[in-house]
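Data first, discussion second: the structure below is written as structure tokens.
And now, chain A:
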Amino acid sequence: MKKTVITLAAAFIIICSAVIFKNVYSCEMPVKNRGIRDAINCGDLDVLFLGSSTFRSNIDMPLMDEAYDGRVYDISYGGNELVATVIQYDEIKKRSPHDYGLFVFELGPMMLTQDVSLSDSRVIWDLSWEGKKALWERMKESGNTDFSMMYEYFITSGMDDLVTFPVTEPFYSTRYYKGAKTDETVSPGREVLENEVFDISKEEYVDAQIKAVSDIIKKCREDGQAFVFVESPCYRRLIEDPKYIECKKRYIEILEEQDAPFILADDVDFDCSDPDLFEDMNHMSAKGRRAYTAELIKRLKKTEEE
Partner candidate 1 sequence: MSLVSLPFLIFICVLLILYYRMDSRHQWKILLLAGLFFHAWSNPYLIIFLLISIISTWKLMQNPVKSHFIWVLVINLGILILFKYSVNLGVKDLAAPLGISYYTFMTIGYAHDVYDRKIEPEKDLYHYALFVSFFPQMTQGPIGVYQEMMPQLTARHSFDMDNIKKGAYRILVGIFKKMVIAGRVAFYVDTVYADPGSFAGLTLIVATAFYLIQLYADFSGYMDIVCGISNMLGIDLKENFNRPYLSKNIPEYWTRWHISLNEWYKTHLFMPAVTSGFNRSFAKGLGRVFKKAKKGTLRLILPTVMVWVVTGIWHGARLSYLGWGVYFAIVMLISFCTQSYVKKLNEKIGWNRDNIFVKIFRIIRTLVIVAAGEVIFRSERFSDALAVFRNILTTTRINGSAVAAAMTPFGNGNQAAASMLIITVLITAQAVIEIAKERDEKAFTGHRYIYAAAMMVTIVLFGVSGASNFMYQAF
Partner candidate 2 sequence: MEELLKLLSDIRDDVDFENETELVDGKILTSFDIIQIIGAIDDEYDIAIPAPEIVPKNFNSAEAILALIERLKG
């Protein structure tokens, strides 16, 4: 009997330690080349991107480095949505003692239709315990949480990475530089892009996301933080999709209501119908991201002067 009790107690203690450690200290783990902690360690920055995998693949860091003397960073997560972005912004402002010249948020029209959810376990990995709780509260408010989701959120999400950290971290970190992907991706060709199946016609607005846009603007203004919303160009078929256009219009409405600055894909000299520049509907190939970044820099510098 004694052995059984000891076994159960030992298991319990190990489980609790792992869970507590992950929830409280994951944000302090020495993750290189990406994420909030690494960004903060870079000190004062002129430009800080905050978005989804679109920003992760479509920004060419070496070019940005050149233009801004290395004072740039790209914080991005797969499927990152606006409610999470608000919390990420709060987190950065709370933890970082540094100044940020310009916050660049992602004007992703379809983000207005995303569920408030966890798209990438890296999102909560980077957040402090308070941030994790805040995001969970937002998810609960949107009403689609249950026990198994909570279990995954707080207990199992990211455990794989935590346990294999010494081995997998060196592997992952080589694929990023200041948060942007460094892969030399290529286009799969016109055929593939023209025939890739996607259907966004049934997407509907999620109120929490619409509100989140306004939240971002309000918070930046309260903090006296300069910001701009940037729409990253996507492949012709997506950018011409009626649903995409409708959501973009709505997004612009919200921004114009509050006099928020934004840069659309059109405002930049970039050919969305050139298949060579894209890997899929919204992620650019290496060639595309270099072309885009060069033009984006020009536009950003112009905005600064204004």
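Just so it is clear, a contact is a pair of C-beta atoms (placed from the backbone, for glycine too) under 8 Å apart; a residue touches a chain by one contact, two chains touch by 3 or more; residues count from 1.
Candidates were picked such that all candidates are chains of the complex that A comes from, given by their letters.
Treat the numbers as computed from the prediction; the structure is a model and nothing was measured.
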Options 1 or 2: the chain contacting chain A in this complex: 1
Complex contact set, residues of chain A against candidate 1: 1, 3-4, 6-8, 10-11, 14-15, 18-19, 52, 54, 78-79, 81, 108, 110-111, 114-115, 117-122, 148-149, 152-153, 155-157, 159-161, 163-164, 167-168, 171-172, 198, 281-282
